[in-house]
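What follows is one structure encoded as structure tokens, with my remarks underneath.
Omission of a single protein chain aside, the complex is shown with its protein chains in their original locations.
The first chain written gets the first letter, and so on, giving A, B and C; residue counts start at 1 in each chain.
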Amino acid sequence: MPGSATAGGFLLVLAIVLPVAGAMLSLVLGGRYAERIALTVMPTGVVVAVAIGAIVWRTHNVLQYFVGKWDPPLGVAFRADGLSATMIVTAALLICGIGLFARAQFSLPRCVEERAPLVFWILLLTVWGALNAVFIGCDLFNLYVALELLTFAAVPLVSLDGRAETLTAALRYLLFALFGSILYLLGAVLLYGAYGTLDMVLLSGRIRAEPAAWAAISLMTSGLLAKAALYPLHLWLPPAHAGAPSPASAVLSGLVVKAPFFLVVRLWFDVMPRLPEHAVAQVLGGLGAAAIIFGSLVALRQVRLKLLIAYSTVAQIGYLFLMFPLAVKPETGHPWSTAAWTGGVLQAISHAFAKAAMFMVAGLIAEALGHDRIAGLAGVSRVLPITVFAFALGGLSLMGLPPSGGFVAKAMLLTAAVAAGQWWWAVVVLTGGLLAGGYVFLVLVRALADASEPLNLLSTISPGRQAVVAVLALAAVLLGFVPLRPFELLQIGRPDIAIGGLR
Amino acid sequence: MSSALDVLTILSVSTGAFFFLAGTVGLLRFPDALSRLHALTKADNLGLGLVVLGLLFQAEGFPVALKLVGVWLLALLAGATVTQLIAHIARMRGSTM
Amino acid sequence: MTEGTLYGLCSAVLVGLGLFGLIMHPEPLRKILAFNLVGGGVFLLFGVVARKGAAAGLGGDPVPQALVITGLVVAFAATALAVALLARLFQETGRATLQADE
Partner (left out) sequence: MAFDIGLVTLVLGVAAWTIGARETFAAVVGFVAYGLLLALVWVRLAAPDVAMTEAALGSGLTGGLLLGASTRLARTDGPAAIEKPSAIMRLAAAVLCTLVSAGLAALVLLMLEPAPTLAPRAMANIAATGLSNPVTAVLMAYRAIDTLLETVVLLLALVGVWSLARDRVWGGLPGPYHRADPHGLLTFTAQILVPIGILIGIYIFWVGSVAPGGEFQGATVLAAMWIIASMAGLVDAPPVTRRWLRLALIAGPALFFAIGLAGFAIAGGFLAYPESHAKLLILMIEVPVTLSIATTLALLVAGPPERAPAR
């Protein structure tokens, strides 16, 4: 039976258990050990993630696991296809980078436990476990629990410093997230009522174009959009992402908002591939386009560097949703063999690396200067050359200039738009690139200028942290060397293979 | 035999329900907090007691009867405590709530 | 109309009512309250699905019933976190609103 558990499926369990167990151990042993535990779990987690990726790549098949040996619809399945594996590896690498970077900020006092470091490491590990659960989840309710876990780990990261403005931002974030999850759950309930299962693979075989399915997909998509902060549901994002400590901002902007996006992709292309109509997909694309233009324009007007980067996230999330109008029901082949689908996924990954690096740059600058006002950046490239260089590398991805992952992603979206005769998306991609160029250069011009008076540094930044940031930014650049066409890894386990031998 | 018990149940539960109704009317119509509480608790304790009594006639076995009486006693305890606390606050505020 | 359908209609109204409160109430505490109200409606709909799936000698499908229990616990956790955030915000600012003083 093709739908049985596969060898190596236990790795999927480990991908969730390891970080969560680390978080619980940190809670028991207390603040003094939290950092050490996190730094032990991280390399192990990367090994698991890479192993998952390697198995999926080598066997050219999905990795599947039935928890408790109960197969769906009664039990819950975990399932990693090429897309999941890619996201899992991305998350593992990024979390490691962020962990190394955060050591200096959340290092531990030797004698007494302190609140912020303890909480930070526990939350970081839990975010990781929850992300893995989202990426391999195959059951809509299991995914609901995973999404809530992700939310409860992400929200306190925002208000770690306990200032009134970050508390407000965290509360608003939580309320938006709860609004999103309740709509998502409502959709899942409707699907169970109509088809008697919550398993995505089984659903994809049973679903038909009828009112219940339509209502479910609309409700779930709207809920997930609120969590992914797609315009006009983005209001919570800039204060939350800009207010969090910079390692936390990197996690939130780089990874956490990608989880709901990932689920929208799953819903539209895996669960109900035959359902979405072009008109509905155009609406989603339209919101994406509005996000790109609006987010970029507002980013241009920001005074503080972190807010600029946060608004740029609003814009970059918009690109992700351009894949829907271009990949839904293509004239030839499957949605996931289109350039747009690959471009969208690649945008998610390269933005993760680029944006994480840029938030860390902002953190380093704020640590060194004591502020992150863009107008006061003059001379900073002299004292933090590697850091400013990393910002520029990340900026390449945002603008979509070669060589960078962002370039490949946006080029694919562009060609897909032209090929599909939907030229308006091409205009949006190009305009967004120009505007991104505007706000990146706005920062770089200030940073590269000579200071009128010698800079007064509050603290020196260790070369190690600068190196971490540079490596992450470099990763976003290296993604630019993947071939400019739909590539194989992302295709593994797409429904055309799975449906062939439907269980 | 069982029909006689049924009649007793109906009588008892209906009387209980009447007391609940009276208590609710009192809660809504009486002028100040203390007399409202008075109306509420008197009617509730008695009303619930009568409902429980009525159900006792239908109870299958001793454990069930014990649970029913237990429910009534716990409700009495909780009701009395909460009433006392509310009355205390009302007196401190000196308001008519 | 069966009683399942009746409660299903009830849940539909509850979801609408709660969503209105969640979107429109300016006070965060009322939003939290409304979130719980919508939650109740959504869970109720799941219960109706379970009731309509009564089979094998059971009064309802146990799977949705169990999921509702899980969902109730998650909703409580969300409420506790939201209330704690709000209380701390109130401690800091003396306000319990989402208005930023910018």
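What to note about this one:
Just so we're on the same page, a contact is a pair of C-beta atoms (placed from the backbone, for glycine too) under 8 Å apart; a residue touches a chain by one contact, two chains touch by 3 or more.
Given the structure is predicted, the values throughout are model-derived calculations rather than measurements.
The chain that is not displayed touches the following shown chains in the complete assembly: A, B, C. Within the full complex, the residue among A:Met24, A:Val383 or A:Leu401 touching the omitted chain is A:Met24. Among A:Ala104, A:Ala212 or A:Leu489, the one in contact with the hidden chain is A:Ala212. If you put the missing chain back, the residues of subunit B touching it would be 74, 77-78, 80-81, 84-85. Mapped onto subunit C, contacts with the missing chain fall at residues 2-21, 23-27, 29-30, 32-34, 36-37, 40, 43-45, 47-63, 65-70, 72-81, 83-88, 90, 94-97, 99.
Subunit A residues in contact with the hidden partner, per the touch definition given at the top, are 5, 10, 13, 17, 20-21, 23-24, 27-28, 30, 65-70, 73-76, 112-116, 119, 122-123, 126, 129, 133, 141-142, 145-146, 148-149, 152-153, 155-156, 159-160, 162, 167, 186, 190, 192-197, 211-212, 215.
Methods note: only the chains that are shown with their structure count from here on.
Centroid to centroid, with C-alpha atoms defining each point, subunit B and subunit C lie 30 Å apart. Work out the mean CA point of subunit A and of subunit B, and you get 56 Å between them. In subunit C, there is no position where the chain touches two or more neighbouring chains simultaneously. Not a single residue in subunit B touches at least two other chains.
Remark: subunit A residues 74, 141, 144-145, 148, 151-152, 155-156, 159, 162-165, 167-168, 170-172, 174-175, 178-179, 182, 185-186, 189-190, 192-193, 196, 239 touch subunit C in the complex.
Within the complex formed with subunit A, the subunit C residues making contact are 15, 22, 28, 31-32, 35, 38-39, 42, 45-46, 48-49, 52-53, 63-64, 67, 70-71, 74, 77-78, 81-82, 85-86, 88-89, 92-93, 98, 100.
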